[in-house]
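What follows is a structure written as structure tokens; I'll ask about it next.
Right, chain A next:
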Amino acid sequence: MPTDQTLGSAGAEPAAQPIPRLAIPELDRCIQCGFCLPHCPTYRILGMETESPRGRIHLIEAVAQGRIPIDARFEEHMYVCLGCRACETVCPSGVKFGTIIEAARAEIGPTGSPAARRLTRLALRHLMPFPGRLRLGAALLRLYQRSRVGTLARALHLVPRRLAEMEALLPPVPDRFFAPPQEVFPAIGPRRARVGLLSGCVMSLLFADLNEATIRVLRRNGCEVVVPRGQTCCAALNLHNGEREGARDMARRNIDAFLGAGVDAIVINAAGCGSASKEYDALLRDDPDYAEKAARYSRLCRDVTEFLMERDLAGPLGEVRARVTYQDPCHLVHGQGIRRQPRDLLRRIPGLELVEMEGSDRCCGSAGIYNLIQPAYSRQILEEKMAAVKQTGADLVVAPNPGCMLQIASGIRAFGLGTHVRHLIDLLDQAYAAGERPGGARDPA
Partner candidate 1 sequence: MTGDLADRAREIVGAAHLITDQAALASLAVDGVRPAVAAHPGSGEEAARLMTAAGERGAAVLPRGAGVHQHLGGVPARADLVIDTRRLSGITDYVPADYVVAARAGTPLRDLQAELGRHTQWLPLDPPGGGAATIGGLIAANRNGPRRLLYGSIRDMLIGIRVALPTGEVIKAGGKVVKNVAGYDLTKMFIGSLGSAGVIVEATFKISPFPGDGQTILVTVPTRAAAHELTTAIMRSYLLPAALEAADPHALRHVTKAAGVTAPDPNAWGVLVLAEGLAESRVRHVDEMRALAGSRGRIEVLEGAAHTALWRAVAEFPSPDAHPAGVIFRAGGPIARWADLASGAQEAGAPAGPVGVLAHAGTGVLYAACAAADGPSVAASLGAAASAAGGYAVVEAAPPALKPHLPLWGPPPGGLELMRRLREKFDPRGIMVPGRLGWGLS
Partner candidate 2 sequence: MQLADLRHRIEDRTALTRALQEVLGSDRVFTHPADLIAYEYDGAQVLTAIPDLVVLPGSTEEVVGVVNAARRHRVPLIPRGAGTGLSGGAITPIGGILVSLARMKRILHVDLDNRCAVVQPGVINLDVTKAVEGSGYFYAPDPSSQSACSIGGNVANNSGGVHTLAFGVTTNHVLGLTLVLPDGSVERLGGRGADEPGLDLTGLVVGSEGTLGIVTEVTVRLMRRREGVRTMLGIFGTIAEASQAVADIIASGIAPTALEMIDQLTVEAVEPVVHAGLPLDAGAILLIEVEGVCDAIDRSAGIVDEVCRKNQVREVRIARTEEERHLYWASRKGAFGAMGRLAPNYYLNDAVVPRSQLPAIMRQVMEIARRHGLRVVNVFHAGDGNLHPLIPYDAAAPGESDRVLKASEEMLAACVAVGGTLSGEHGIGIEKNNYMPWIFSASDLDAQRRLKAAFDPEDLMNPFKVFPTPVSCGELMARRAPRLAASGLWI
């Protein structure tokens, strides 16, 4: 453990062992211009260089060179990062910060107390890759929510504060999960494409109706939709939390499932999953058996909004009367560079008024499981977001990503705003339904 004196003096011996595998070429690209700082949500609230992309890159470089060790402080700086990648969008040198931070987290492993680390690791290794186990977990949660055990426990202060906060973020687990009866859904009208749907772990459990809506919208747009049974979670959470090996396994399973289904495109309706899927090529670059397949897979991946705007959107769309504002999911706008398409789609819906929100491309504080591991910072960020939502006067916040939807919905509850949260696909599905019923506009909320 070095002291600051030794760090300060010229020519000090390295204070720790260098970690050559962490000296990834991506670090070279950062010229420390600092353009990323004001766009980093954690730098905005903390003002610390160590909680900025530039500072974190510098720390990682220092660890790689053995100038400082991997210790609790370093770990904290690595995990206060939301992983929102807003820095990537504004970086003039094109630094892929996501790659850098994931490499650093892979060195550290999951964060938290020893018990929390074990729990996270357990969940990432033994829960996420297995849809069946996930479904069982969600069912248990549903039972807990409905039994009022929770209410009683909270009233008796039996639930630790941290857990209670986590609980507040969770929506009621719906009656049913996404478990399609068939693997293939035919196109409505002439078939123009065969697409695969990545059903996702959270989406399948908490947003089954959204997956169903996505299938309906795709079918209306001439797509035959395949939901391969062999697919699993996209592994984004594993990657963000330093579980790289497990992530590679999960990626291989998805690649096999989708490439085997012979699809023209892999459509994804959760921004985080899309972003991770589009980076399978990098994840498996050094796997001789899968490198080529991963590249092919990543090329096929499309966010659903991107996919729909690449072709002529089928009509007719009925009226949906609402004033909406759009929250850019980080993994859509920063991770995939998709900013225009969702807005264009919204503008196509008759009766819908789109009001831009200040800082719409700034993270809401959800960031995967960030709101679970850094609740205090997450809340500060959410507070700013809720003020911006309020400013727009919108009835609806549209955020095409489950994490953002949960976070914003919890913010709306906490701040007592009269706003609702919807997925873009859900609105589009509603517009199609309205288009079928003559004069069939209904209150979207």
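A quick word on the picks: all candidates are chains of the complex that A comes from, given by their letters.
Quick note on the criterion: a contact is a pair of C-beta atoms (placed from the backbone, for glycine too) under 8 Å apart; a residue touches a chain by one contact, two chains touch by 3 or more; residues count from 1.
In this text the structure is predicted, and so the values were computed from the model without any measurement.
This complex pairs chain A in touch with one listed candidate out of 1 or 2: 2. For chain A in complex with candidate 2, the touching residues are 2-4, 7-11, 14-15, 18, 20, 23, 27-29, 31-38, 43, 47-50, 54-55, 58-59, 61-62, 64-65, 67-68, 71, 73-74, 77, 90-95.
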